[in-house]
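The structure appears right after this line, and notes come after that.
Every protein chain of the complex appears in place save one, which is left out.
Just so it is clear, A, B and C label the chains in written order, and each chain counts residues from 1 on its own.
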C-alpha cells in the first residue's frame, strides 16, 4: 500500500523533501513505518525521542495500524510564535 | 487670599459648578478650607470620608497650609476604564 | 504615548507607539463600554493635568517594576457609546509573562488612582429597539 509522508523543518532538511510517497506492506504499524524511514535516513535517529507522529492530521500513538492512502506526518518539536 | 476650587463628578453636581474661586484667610489649612466648603454645601458631608484632596495637581494631606492662588481639587473615588 | 482625549482611540497607533525591535512581545488591553440594561453610553470626566501626570508616572513605574520596554496609555473623555473604546494600554517587553503582568497591573492602577470618573447615560427604551 501507499503512504503519503510529510516532513517539516529539520526532518525536511534531513530527508531533502517536504513530502514523498512510501510503499509499505499491508497492516504495517506507524512504529514499523518510522523504523523503515529512519533506516533509510539514519540522521533522523537522533530525533526519534522528540518526534511527534500524526496520521491524517491527528496526533496518534505509534501502535496505530496504517491504511492505504494515509497521510503520515513526522513533526519536530514545535516552536511557533516569536523568538 | 484666593483659592481656585475644582470639583468633579458627584461633587460638581452637588456644588453646581466645575470650578469657583474661594476667599480664605491667610495661613488656612486644607482641612479648614474643606470645613468651610462643606458648611456651605452640606450634601458634601456624606462624601468626606472618601474624598481625596489635591493641591496644584498633587494629592496632599489635609494639614497642608494653603497659599494664595493655590488650585484645590476635591476628588471623588475614581472609576476610570470601562464599566 | 500618554493621552486623555475626546477623539476615538486609534488602536493601531497606540500599538505602534510601543514597538521596538528588541521587544518581541506586545500586549494591548482595550476597555470598551459594555452594553447593559438601559445604558446607552458612558460619560467620562477627567481632571486632565493630574490624570496626565498620574498616567505618566504609572507608565514609568510599570517599566521599572516589570522590566518592560515601553508602555502607552490613552483614555477617552466625554461621551463614549456602547461598544466604543474608553481606554487602551499597550505594553512591549522582551518576554511575554512580564508584559502581560505589566499591562494588567497598569489597568488596575488606572481604575484605582487616575482621576477619571464615569457617569452612565441612560437611554429610554424606544419601541424601535424591539424591531431589531
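FYI, contacts are C-beta pairs under 8 Å (C-beta built on N, C-alpha and C of every residue); 3 or more make two chains touch, one makes a residue touch a chain.
Everything numeric in this text was worked out from a predicted model, so none of it was measured.
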Quiz item: Of A:3, A:24, A:44 or A:73, which one is in contact with the hidden chain?
Solution: A:73
Quiz prompt | Options C:1, C:57 or C:94, residue touching the unrepresented chain | solution = C:94
Exercise. Spell out, residue by residue, where the missing chain touches chain C.
Key: 11-12, 15, 19, 21-35, 82-83, 94, 96-97, 100, 103-104, 107
Quiz prompt | Interface residues of chain A (partner: the chain not displayed) | solution = 6, 8-10, 12, 54, 57-58, 73, 75-76, 78-83
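We adopt the following convention: only the chains that are shown with their structure count from here on.
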Self-check item: Computed distance of Cα centres, chain B from chain A, in Å
Solution: 73
Exercise. Could you put a whole-Å number on the gap between the CA centroids of chain B and chain C?
Key: 27
Quiz item: Which chain C residues touch at least two other chains?
Solution: none
Exercise. Would you please write down the residue numbers of chain B that are in contact with two or more other chains?
Key: none
